[in-house]
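A single structure is presented below for examination.
A single protein chain has been omitted from the complex, and every remaining protein chain is retained in its original position.
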Amino acid sequence: MRVPTLLGRLLGTAPGRAGGDTRKAEALCRALLSERGEAAGTALAREALDAYEALDDAGRARLFDALAQEFAPDPERVARAAEAYRRDPSASNQVRLQAVVEPPRQELFRRLNMAPGGTAGLVALRKQLLRELPQHPEWAALDADLLHLLRSWFNRGFLVLERIDWRTSAIVLEKLIAYEAVHAIKGWPDLHRRLEADRRCFAFFHPALPDEPLIFIEVALTRTMAGRVQPLLDVAAPLGDPRQARCAMFYSITNCQDGLRGISFGNFLIKQVAEELRDELPQLRTFATLSPIPGFRKWLRGRDVAGLERLERPGWQQAKGSDSLEGLLMPLCASYLLGGKRGTEPLDPVARFHLGNGARLERIDWLADTSPSGIESSAGMMANYVYRLAEVEHNHELFVNEHRVIASRQVERLAREPWPERGTPNVARA
Amino acid sequence: MRVPTLLGRLLGTAPGRAGGDTRKAEALCRALLSERGEAAGTALAREALDAYEALDDAGRARLFDALAQEFAPDPERVARAAEAYRRDPSASNQVRLQAVVEPPRQELFRRLNMAPGGTAGLVALRKQLLRELPQHPEWAALDADLLHLLRSWFNRGFLVLERIDWRTSAIVLEKLIAYEAVHAIKGWPDLHRRLEADRRCFAFFHPALPDEPLIFIEVALTRTMAGRVQPLLDVAAPLGDPRQARCAMFYSITNCQDGLRGISFGNFLIKQVAEELRDELPQLRTFATLSPIPGFRKWLRGRDVAGLERLERPGWQQAKGSDSLEGLLMPLCASYLLGGKRGTEPLDPVARFHLGNGARLERIDWLADTSPSGIESSAGMMANYVYRLAEVEHNHELFVNEHRVIASRQVERLAREPWPERGTPNVARA
Amino acid sequence: MRVPTLLGRLLGTAPGRAGGDTRKAEALCRALLSERGEAAGTALAREALDAYEALDDAGRARLFDALAQEFAPDPERVARAAEAYRRDPSASNQVRLQAVVEPPRQELFRRLNMAPGGTAGLVALRKQLLRELPQHPEWAALDADLLHLLRSWFNRGFLVLERIDWRTSAIVLEKLIAYEAVHAIKGWPDLHRRLEADRRCFAFFHPALPDEPLIFIEVALTRTMAGRVQPLLDVAAPLGDPRQARCAMFYSITNCQDGLRGISFGNFLIKQVAEELRDELPQLRTFATLSPIPGFRKWLRGRDVAGLERLERPGWQQAKGSDSLEGLLMPLCASYLLGGKRGTEPLDPVARFHLGNGARLERIDWLADTSPSGIESSAGMMANYVYRLAEVEHNHELFVNEHRVIASRQVERLAREPWPERGTPNVARA
Partner (left out) sequence: MRVPTLLGRLLGTAPGRAGGDTRKAEALCRALLSERGEAAGTALAREALDAYEALDDAGRARLFDALAQEFAPDPERVARAAEAYRRDPSASNQVRLQAVVEPPRQELFRRLNMAPGGTAGLVALRKQLLRELPQHPEWAALDADLLHLLRSWFNRGFLVLERIDWRTSAIVLEKLIAYEAVHAIKGWPDLHRRLEADRRCFAFFHPALPDEPLIFIEVALTRTMAGRVQPLLDVAAPLGDPRQARCAMFYSITNCQDGLRGISFGNFLIKQVAEELRDELPQLRTFATLSPIPGFRKWLRGRDVAGLERLERPGWQQAKGSDSLEGLLMPLCASYLLGGKRGTEPLDPVARFHLGNGARLERIDWLADTSPSGIESSAGMMANYVYRLAEVEHNHELFVNEHRVIASRQVERLAREPWPERGTPNVARA
């Protein structure tokens, strides 16, 4: 189902290369939206995507400009339909209003999606769009349209949870190595250790993106709640017996697709994985994370606390007397997590995510991540957030409606400890 | 993840049964749309669907009323957002406009879809809605919202084409028997014959509806273009050799899901099946349908033509002299197919479908379907529409833009033959 | 990899049809055994099987004659190798002995097995051989060779247990309908009922025979031990809840492949299915059969017992006073099952099978199978054999070494009841 004649007619004369490619892509997009597009079906959609993919960054930017300007709803028609609906909010006026308000590019995206590989193509297109969006605020509505569609298409009801292990295809496994964003996977032996019998790994997939994990989570099965991450990452760690485990430690969770930014998968993933594990290993008692506290050191730099200058000395964590730093930093970290705010929400992005999911901040761990980046970002501290499935909804509600941080007494007590030379701290100070 | 406390609070006191069930379902829908709904995730969605499914028809009607009235966009806010967009069609105004115009029930449907079995639940809900829609025009916008989402979710890019044969699961095969709408399948031996080596059957599936064909098509591989359907339906028909076949006869196509009415799958299915067959059997030369002409007799009743009274005698087709009827009816049928119009489109729904897909009307077949319904609806005549993949786009364009019916010379000539006692007919007369 | 030249040379001149086909098949068999056979590989094997399959019964008989006579071990060489081994039972003498004793046709069968579809071909060949074996005792060693190989190839370690349900391919399901040998399956609705949620069906498959069940078993999940088979076979029987079931009733077991006669699958199948069911439904307490007693009426005809003449009246089981027959026949049946012998083994073949597997005879059921064949063969009685996995080995040992029939006290007591006019019967009398 080729459309050479169509293109010839649409493009008129043979165009120069630089502008011409964008014109070709745009013409194909218009053709796809036309009557002809309906009969041409998937071949024309593929051709349009190919034309887009053949563009360089500049050509793509020009196409985004066109999509942003010319495939938008008509303000006058919108105004008339809105007025009609205001006067008579009937079903037919509402249907007409929605038809007028929906930008034609939404239909364009839906038709592009029909192409073989179309969904992957649109996810890649949005990745490109997002990369340049900071320089092009005028593309915001274009991005909103794409996000709207992708969020609908990547609805939880369409995702498939799959266990990842050493039987998984190499084509998927190599992507885990490439994507892992929290604790880098140092090659295949490292990955293999993370998929052994005392570990679990799960990912969400979408049927239209085969071999492409959307998000994955790594879990260690342990006897007690882990307080240090390096032993979990040690390729030579002795193999544990999963039947002896009482804790499932979620020690890494990674979103894989830049083009799906803004669509939240993590909340669903953690909860479904907890349910899966509970079914497989009924003896598990605790589902907890071992999480970074990425904003702590930055927040700390804004505090005026005696003794913090010792953190500037390289290797302080191995030096004698680092124990005294523990007494200083643990209360500060608790204050940060309980009191540090961005608006009404926790300042720390990881805390924001887990507390927003309804987890509770259970414990802060001293010298839990002694990697350079762990020392650098959080003075080596990590946090355990515990997921109790029976409580997450209630916690979430308190979190959203009352802006409360659900934490253990131990952490709350820590946060009330006095800071050096400043009397009793409290959350408000943070 | 149960939400008993939530429901208790939402529902207040224990309600009476008849109204109460609907109130429970509505309350669950509201809870699902709330903040809590985000954390509750799939369990609450499932609960809401269960509550809906537990309702009787009256209860469902009350829920549809609520969804139609209370989950609609706010006319005043719409008017303000439209006015703002009219004054300044900026990206942010556009985003705000779209947010205000989108009815909250769209988000509700998206969240219901998260439930296990959610997609199937929504398709069933729409089936119910459509059944009662004629009595409830006020639900039109509600249905439009649901259709809008389902059309997006059942985008061609998400459909999976599968060959159906005797290796297919019985759970799918029994649905073919149940759904077949053109030439009823009379039990398993009949089905088996239709899946033998000289036949092909394909269906579209959606990953979220396992074991549920959306649409399926039955194909007979023949030496020449078939002009009678009974031999194709004969369970005892001798087995042909597919390697000797030159024609793929599409003799039945059935949409399976009432809840997906208005979403067109047939066009894509026919074309992809033609491509699949061409790949598998490169010696195939013709891809054609053997199609009913369902509106012919009805149209005929409005014509004033001598000799038609013979059609009223039962068994006319076996009577002596039925040949002379052929000379009478064939030109009439050609006139009907070429000239019978509903607005600018063909009057015959099957013609409308195939011609709209870009097929061409190749031949009219005399005594091609002698079943009671074939005699009743089309005086036993059928039509062959031919799909030439290289021409369908062009044909479709002529069809849409110029309202032209693409037909063979043979059929065009037939349509020009004089009707008895009336001189030369022409298309305009039809 | 065609071998036309080879054949031409082997066959010499063009042979007459009747004899020639067998000669061709035999020549291909010899070629396959030769050096050339090694390089020709699977194509020559396929050609030889094709040649065999093209033969009519007479041609096949001639080929069997040839295989029986000419592909046998050489008696003189055997004698020499045996004598050498007798004088010096060294490893090398043993190896040589075995090589000389193995008939060349075993290697021929192994090479035929290399053909695509080779295993199925050999199973079909043995089916044919067995059919004619009664008329050809001289083929006994040929059959023994084939059986030896097939038994080794269909070793339990190579079988795959698969659950059969309504998701199974129609190509397998239709074979269940065709093969069922105990309680005929009357079409697809009957089969469907036997695969509902309160039923289970399992089969053994061999990887080289895809879509071909070797043996299958049908199980009903019930509250109590079933004592009548008709309710289990009723297509309209109400659906039970498998979670409420306490008994797994094995009510039908069928060997599917005539060509594998003499290879026992049933023992393994029953025990593995019991384990599977125990894992899936831990609340199951009893694994029992509801079995025919096929030899009872025949055995009864040899007894001299008053009152049996009533059994000759058609419809006796519905006649008034049939209860008194119960008092007469139940002890007789118990005597038959406990005391009826063929050598040291039970006379009843079904009893022989289950008792040999280590099951115990738990109960005899009155009017348990009122179908014509049930009345005809066992006066409507059936037997429950119970499988207790912890006891089957011990029972089997008692059965084999001490020829003991393991039965419940209830059945033993029945067997001791006096027969009319004859005083107290005992097992020895049977």
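Before moving on, here are some points about what is shown:
Chains here go by letter, A, B and C, matching the order in which they are written, and residues are numbered from 1 within each.
Here is the rule we go by: contacts are C-beta pairs under 8 Å (C-beta built on N, C-alpha and C of every residue); 3 or more make two chains touch, one makes a residue touch a chain.
Quick caveat: nothing in here was measured; it's all calculated off a predicted structure.
By the touch rule given at the top, the unshown chain touches A, C in the complete complex.
Residue C:141 is the one among C:124, C:141 or C:281 that touches the chain missing from this view. Here the missing chain is touched by one residue of C:75, C:314 or C:372, and it is C:75.
Across the interface with the omitted chain, subunit C contributes residues 1-3, 5-6, 35-36, 38-42, 68, 72-73, 75-76, 78-79, 81-83, 85-86, 89, 91-92, 94-95, 97-98, 101-103, 110, 113-115, 118-119, 137-142, 144, 148-149, 152-153, 155-158, 160, 207-208, 267-268, 271-272, 357-358, 389-390, 392-397, 400-401. In the full complex, subunit A touches the hidden chain at residues 166-171, 173-174, 187-188, 192, 211.
In this text, only the chains that are shown with their structure count from here on.
The touch graph of the protein chains shown is a line.
Farthest from subunit B in terms of Cα centroid separation is C. The pairing of subunit B with subunit C is characterised as same-residue: of all residue numbers used at this interface, over half are used by both copies.
Here the chain pair with the top count of touching C-beta pairs is A-B. We define each chain's centre as the mean of its Cα atoms; on that basis subunit A and subunit B are separated by 38 Å.
In terms of their C-alpha centroids, the spacing between subunit A and subunit C amounts to 59 Å.
Averaged C-alpha coordinates give centres for subunit B and subunit C that are 51 Å from one another.
Within subunit A, contacts with two or more other chains are made by no residue at all.
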